[in-house]
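Here is the structure we will look at.
Excluded from the complex is one protein chain; the other protein chains are retained at their positions.
This part shows chain A:
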């Protein structure tokens, strides 16, 4: 070959395509090869060269592997858009799959699997079958992956042709590379199937452990990750696995090390011998630390994982704090993570060393890092009471440098320290007050004001200080206003003299009359009433002793932590979110919360949590946890903290009034009698005459009369709440009652990705409160106002970007009559707009609308009497799409 490939990028004059066409059909091999290269070059820069399809495919029949590969590359790219022409290539593929050269055989199956065209897929099966049993391991390992490709295109075909069994056989292959690929393929197929396909039995376990020692580093990761799904039978079994996996900790590839760590951590849970556990912890420490010598990108991943590991097993790295000291040239994202781990590992033994480091960091250049370092000092003070005094003296040293953002950050953490150690360090207030004029950040201001209010009796000029803030009251952010209000009330209660009295008048006036902020107004009114009715009571409330705050550096709650630990070495352990929070890939059985996570883009640092500034209610915010969004996995089991939420709502439990007898089709059971101590509850959301009801029925299987039924709904995606009291008569033993509870939309909307989960609490006078979750279908929310005019539909469709279009196949739906379908859909408020014929297919255009005015523009394609319908939808609110598809399924059955 002569010259440079880049010459293929050079543009020729007009008629590039005809010129290429001519060259592709040249009688000279070299010229043809050059031409194909030019075509590929054009393709990679995004030019459309699909019109050359036939000419390129003609070059495919060649013994020259280099040229063959190029043609295949082209085919993969364009087969999808030219399915009819792609069939031209099939013969060559099939022939190649029986070529004496194993490279050509493998190349043929590999490429065929990448062409996602149904017609090609049919022809793929026979070659694949042969290649799975090929003599050459290179061909077998390629065929193993090809099964996963085929499963992705047509799962049924894979099962019918027995490819799954063939894959399982490959686990026993004598070539470790083949084993690794078979494991990878099976694991992927398992991921997308609800059925158990790839179970790790003790038999497969032995095979995998054997292959582990011989395969490539990547294969080792596939195998280790599959092994992590194995549930050991007992401690001995677990020890055995750990023993086989431990040598992997010595691997140079960090992914292998982390996957091995994951298995060891999981199996350790089962190991009872403390000696063994201690020994394992010792063995894991050096490899974990060694990860920090890798490239910064890998260090970051390692640190995010270590962060989780030390929360669960602090002993592993308790003596290694020095390795987490920040290096001068660490990227900022590494430094931030190191800081977080240093706080977690800080102890009475090493705190002096740690403080020395923090102090140094607090004078560095990067503002975010400096702030975090200052906060870290405060968090250590809160965590280690014996070190609190040393921490404070470091903070005071830092304040003296008078760097504004350092001072402000220090004030924020000192406020927390005051709360943690009341009446201990107030002597430093005077120093803090020196910086009063320079505070310009809301959080720092609010903290300072809190300090002034809380210690008003010890600060001689507290009234003057507060007054200086009051001047700008209307312009302050809400956070500061709320603190000013509370601090002024505190001041007044502590020093009920003339000055504070005037101040309180002004503040209350400002906060009730002049503001639009309902929180501020409500709080002001409460104070006002308290003060005017009973100043002593006001004292008891406002100046009540505050609950002690605690160290929050182990912020993740234990169930989330366990879930994340089970996901060590995966993306989940880097984001500190459970996988379903950011994985949107649809499984065979889609889950309600299989959606994108709203702020998943912020996979940055876990920011340092701060204590909430306390307000009127002393029980509020005793240390807000980290801002790593902790999303509860949608658990069908009772949610234990629902009661807290229930009480927090102002419309407490709704009492039961009049009964209404009702009958209808049986409702799904939401609380089985075994859980409800004899009481069975069945319920479903329904829509009647434009209104949403909760159709609920009770069956009393207990020995006594049940009365006083009340119901409460937790915050949910649509803000659905009871629109009136639950009307159920006292229920005799053995009797049942059914009622329609009207539902309304409230402002209590739960944040996060939309789901159709409804968490419900029901109580009666005889039994404890019952919690259950019910899963409603989106179609009850389809409003009667969902019909769109043809023109507005068209406009809306055009105005929405293509990114907002989604489609789904319903392979089992059969439409027997278009008219009946339209009628049927209209009954569920999915309105017909237009239809057209496309070949033998009918295309219907429909619209629907859910609360908050969210429209769905629907295109439904199906052939009458033939199974399979395709539903395409466009909507401005993408996050509702999975719910929508779920809701449509029963409607077009």
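For the reader, a short list of remarks on this structure follows.
Basically, contacts are C-beta pairs under 8 Å (C-beta built on N, C-alpha and C of every residue); 3 or more make two chains touch, one makes a residue touch a chain; residues count from 1.
In this section, contacts and distances are computed from a predicted model.
You can't see one chain of this complex, but its UniProt record names it "MHD domain-containing protein", from the set "COP-II coat subunit", "Glutamyl-tRNA(Gln) amidotransferase subunit A, mitochondrial", "MHD domain-containing protein" or "Exosome complex component MTR3".
Across A:267, A:408, A:555 or A:569, the residue that sits in touch with the chain not pictured is A:569.
Considering the whole complex, the residue from A:191, A:467 or A:562 that touches the absent chain is A:191. The chain that is not drawn here is touched, among residues A:35, A:70, A:223 or A:484, by A:70.
Contact with the chain not shown here comes from a single listed residue; of A:47, A:119, A:319 or A:835, that residue is A:319. Counting the whole complex, the residues of chain A in touch with the unshown chain are 1, 3-6, 9, 37, 40-41, 44-45, 65-66, 69-70, 73, 103, 110, 113-114, 116, 141-142, 145-146, 148-149, 152, 177, 181, 184, 188, 191, 216-218, 221-222, 225, 250-255, 257-259, 286-287, 289-290, 293, 295-298, 300-302, 319-320, 322-323, 325, 327-333, 356, 360, 363, 365, 368, 397, 400-403, 567, 569-572, 574-575, 579, 582-585, 596-597, 600-605, 803.
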